[in-house]
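Sharing a structure, written as structure tokens. Questions coming.
Here the complex is missing a single protein chain, while all its other protein chains stay put.
Residue numbering begins at 1 within each chain, and the chains themselves are lettered A and B in the order written.
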Amino acid sequence: MRKVFDDYRALSDEMLRSNEVRVPHFLDAMKKSLDRRSNWTFWLPYVLSLDVCMKCGTCAEVCPVYISSGRKEIYHPAVRSELIRKVYRRYFTWPGRLFPGLVGAEDLTEDKLDALAESIYRCTVCRRCAYVCPLAIDNGLIVREARKIFDAIGIAPDELKEKGTRKQLEMGNATGTPTAAFLDIIEFLEEEIEDQRGYKIKIPVDKKGAEYLVMHNAGDYLAFAETVMGAAEIFHAAGVDWTLNSPDTGINDAVNYGVFFSDIEFTEVLKAQIKTIVNLGVKTLVVGECGHAFEAFKYLMLRLIPPSERPFEVKSILELIDEWIREGRIKVDPEKNPEPVTYHDSCKLGRLGGLYEEPRRILKACCKDFREMEPNREMSYCCGGGSGFAIMTKGDFLKFRMETYGKIKAEQLKATGASIVALACSNCKGQFREIINYYKLPLRFAGISELVANALVR
Amino acid sequence: MEGIGYVIGVVLPYAAVGVCLAGSLYKISFWARAPKHLHWELFPYPRTTAGKLEEMVVEVLTLRSLYTYNRRLWLPSLLMHWGIYLLALWLLVLVTGLLSAGFAGMLGTLGGILAGAGSLWLIFRRTGGDLRQLSSPVEYLNLLLIFLLSFGGLITGFLGSTAEVREYLLGILTFSPRVPTNPLFLWEILLGELFLIYLPFGRMFHFAAKYFSYHRVKWGEAD
């Protein structure tokens, strides 16, 4: 493919609409994005981040892509933000209109637009840089706002939109699993649990009025079934009234790729999910092991949907398991997981979600040898699967993920000496699967639910 | 010269302070009127007022973020910021007359030295490495303004000559302004006026922006 930014391409020429004139549309959309009424959702952090960066470069010192690329200028988080800011200053501020050279303002061209579109898909919005910024300026947010502008002019990765949010709204899940296949999966999982554990459990589906609706990332059923099985065993062991849901009920997929690139898509998916949950009449929505779904339901939903329209509680499966272990509702024996286990803090669950203690308490209760990965918690490095990257594999894009974020993660993993890395996010699982394969690491990944189920004492 | 001195020494101070206040109010209300955005905090963050205050004070006084993550910039930046804090203190002590004039002079001189040295050091830091690529002329001009203001204050004797400066400032504050006796002071006063006029509209206003980016964004906001 044509080179527009670096050696990789996240968006093909077709997706970039590179044979069209896009700059005027982009500027129109950017103008709207700067309006506090039409784009209120993140307006304050957005304008602050555009206006007050002191260019100290502290962000770059903690950016996984920048560090692992050997400090390549194009991957510097503030240099990336400057691509947007230059346009912002040139077209939307007086100093930039009058003295462009002095304040760093530049005209936007079609070529620069291509480079910009690619550049914002080299950052996973892990917000490690925002955490350390002396001014709390957020390069990740600028990236996300830029993705929104591009989406508004019809430029978005098809993995996230056409085959993501659009497909989810049409089929009930982004994997395109029809109900017949879903039920076949459930039957298979019940058999697998019986084969593996020697006891039969019934996995409830579409049970109206259940106390808990467990909504997994639908990809888990296909790719990380051990997590789904683990969750079923845990809910069964806890003896609670719970259910999964099939596409027949509406949306049966916790993902919301709108989080990554569009508030409009985000809201549409969220509303469809809420409608499904309300129709099922459940008390609590349990968000399965999916980082961005947790962010969406636990935080982003709050000021977007009035409380009266979402009459249910939201909990991460991690919060629930942690509670149940502490209450003694489920009993676990760490001897059943004797291998050394480490944990990777997913950005969305940790830095953006505040779940640091829950997974650690769970793992310490369920595993004999728990080891921290360094650095961890708020300084955890993004695995490189964030903001949709885990499912973006066009051309050499996988190589980008492996040679930047993945490289750091592989080193961190090796240093722990663990033989299992526990993960609580599907995007992380997708990325770690590739990291382990690419770097031939002598370990495997496991969902937290899988490890808990392994340790269950019945 | 008489006319220019009058403009700089008597008219512009009010204009500069007026623009600075109006500009600050405009900028602050621009941010304060922002609609409540979706939750976008980063964990962990201090939950109590005391905890927030502590983190902010430590950050302002020690520039801990730079110390921890960007050590190369920490010392020059710390010098400059402390210089500015001392200069603010100098102004306060001088005007209120709470402490001895000698002490005020010392504060002013020390502040000028630190801010001048820090800003100059930062200009040099900015000319190399990653920061060079990142910087537009305006970044250097901001630092240059601080350097000229501090350095000018030192060589014109503005920061050390407490009695004359106090008299001049009190004249302004009591609305009986007089052109300062030392004509060299006019240069320093002019720079100070430029600084005040520019302050709310440039990135040096980050001290106010920081309130919003921390309290409203990074630390969340109570519902």
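FYI, contacts are C-beta pairs under 8 Å (C-beta built on N, C-alpha and C of every residue); 3 or more make two chains touch, one makes a residue touch a chain.
The criterion applied here is as follows: contacts and distances are computed from a predicted model.
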*What name does the UniProt record list for the absent chain among "Ni,Fe-hydrogenase III large subunit", "NAD(P)H-quinone oxidoreductase subunit 4L", "tRNA 2-thiouridine synthesizing protein E" or "4Fe-4S ferredoxin iron-sulfur binding domain-containing protein"?*
"tRNA 2-thiouridine synthesizing protein E"
_Counting the whole assembly, list the visible chains that the omitted chain makes contact with._
A
_Option touching the unshown chain, where A:177, A:276 or A:316 are the choices_ = A:177
_Options A:116, A:203, A:218 or A:320, residue touching the unrepresented chain_ = A:218
_Even though one chain is hidden, which residues of subunit A still touch it in the full complex?_
12, 14, 158-159, 163-164, 167-168, 173-178, 180-181, 184-185, 188, 192, 217-223, 225-226, 253, 255, 290, 390-391, 393-394, 426-427, 430, 433-434, 437
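Quick note on the criterion: only the chains that are shown with their structure count from here on.
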*Taking each chain's centre as its mean C-alpha position, how far apart are subunit A and subunit B in Å?*
40
_Of subunit A, residues touching subunit B in the complex_ = 36-37, 40-45, 47-49, 51-58, 60-62, 71, 73, 76, 78-79, 82, 95, 101-104, 127, 130-138, 141, 299-300, 302-304, 350-354, 356, 378
*Going by the contact rule at the top, pick out the subunit B residues touching subunit A in the complex.*
31, 33-44, 59, 63, 65-66, 68-70, 73, 77, 130-131, 133-139, 141, 203, 205-206, 209-210, 212-214, 216-218, 223
